[in-house]
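Entry: chain A
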Amino acid sequence: MALLEVKDLKIKFGGLTAVDEFSISIEKNELVGLIGPNGAGKTTVFNMLTGVYLPTSGTITLDGQDIVGKRPYDIVSYGAARTFQNIRLFKDLTVIDNVKIAYHKQMKYNMIEGIFRLPSYWKEEKIANDYAIELLDIFDMKPYADSLAKNLPYGKQRKLEIARALATGPKILMLDEPAAGMNPQETKELMETIDLIRNKFNIAILLIEHDMSLVMGICEKITVIDYGKIICVGNPEQIKCDPNVIKAYLGE
Partner candidate 1 sequence: SNGEKETSGDDSEVIKIGTFGPLTGPVAAYGSVMVNSAKLAIDEINENGGIDGKQIQLIDYDTKADASEAVNIYNKLRDQDEVVAIIGGTISGETLAVKELAIADGMPMLTPTATHLDVTLDAPSIFRACYTDPYQGAAIAKYSIENLDGKSAAILYNTDDSYSVGLAETYKESFEEAGLEITNFEGYTANEVDYSAILSNVKDKNPDIIFLPDYYDTVGKIATAIRNMGLEQIVVGVDGWDSVEINYAEQVEGYYFVNHFAKTDKADIVQNFISAYKTKYNTDPNALGALGYDAAYVLVEAIKAAGSTDSEAIVAALSKIEYSGVTGTIRFDDQGDVTQKDIAIIKIVDGDHELLEKIVVE
Partner candidate 2 sequence: MLQVENLNVHYGKIHAIKGISFDVKQGEIVSLIGANGAGKTTILHTVSKMIKPSSGSITFKGQNMSNVVPQKMVEMGMAHVPEGRRVFSQMTVQENLEMGAYSRKKNKVEFESDLDEIFTRFPRLKERRKQHAGTLSGGEQQMLAIGRALMSRPEVLLLDEPSMGLAPILVDQIFNIIESINKSGTTILLVEQNANRALHISNRAYVLETGKIVMQGLAKDLIENDDIKKAYLGG
């Protein structure tokens, strides 16, 4: 069975059916793109997969477990992590704290142990700290560990969001427009980083992006939706030539 199995997902907002009959299947360590016109429902799919919205109908199975109706924090422990289209960092906390918060679930000491600063506190805090530094290092952000997240330049903020998502120890990572607002050069660097983390952490990645150089460059499989429905599934070559996709999304 695939890592993530989604069948016939549907959600309505009032009268509007934002996503309909959406199905996707992602294998371990696969890199999949999700594209489509603005307002097609891509972010909404993410929101359903991560428990932010409750789908009207449909099933989501992550690593063999049904996660529909679970709260977002719970879904994290099943192994899904995400970033947001509009960056949502813990702005007034330090960069390293942003990452350590995401490491929360891997730490076990209870409040009493914390208050009295028992050995378990020191031990786990040290592990968390070391791990956070290690993650930041991957993104070349070690020097920023103690600055406030809000003071980072935009591109670094996007990277921090990815690092933070990784700290939850996911099996699948969902990135919502990670290259938005980056120039082509920065996009290229981001592409390399994405590839790197996939291999280093051995995780699957689901990616929403409007920058075709990025999507076509690294995705193995792409799903295209329009008006909430899938209009095409295939590899980059197939997508590029699909007349429906060209008409609705790519243009000439």
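Regarding candidate selection, all candidates are chains of the complex that A comes from, given by their letters.
The definition used in the following text is that a contact is a pair of C-beta atoms (placed from the backbone, for glycine too) under 8 Å apart; a residue touches a chain by one contact, two chains touch by 3 or more; residues count from 1.
None of the values given here were measured: they were computed from a predicted structure.
Every option in 1 or 2 comes from this complex, but the candidate touching chain A is 2.
Taken together, the chain A residues at the contact with candidate 2 in this complex read 35-40, 85, 153-155, 177, 180-188, 210, 212-213, 248-252.
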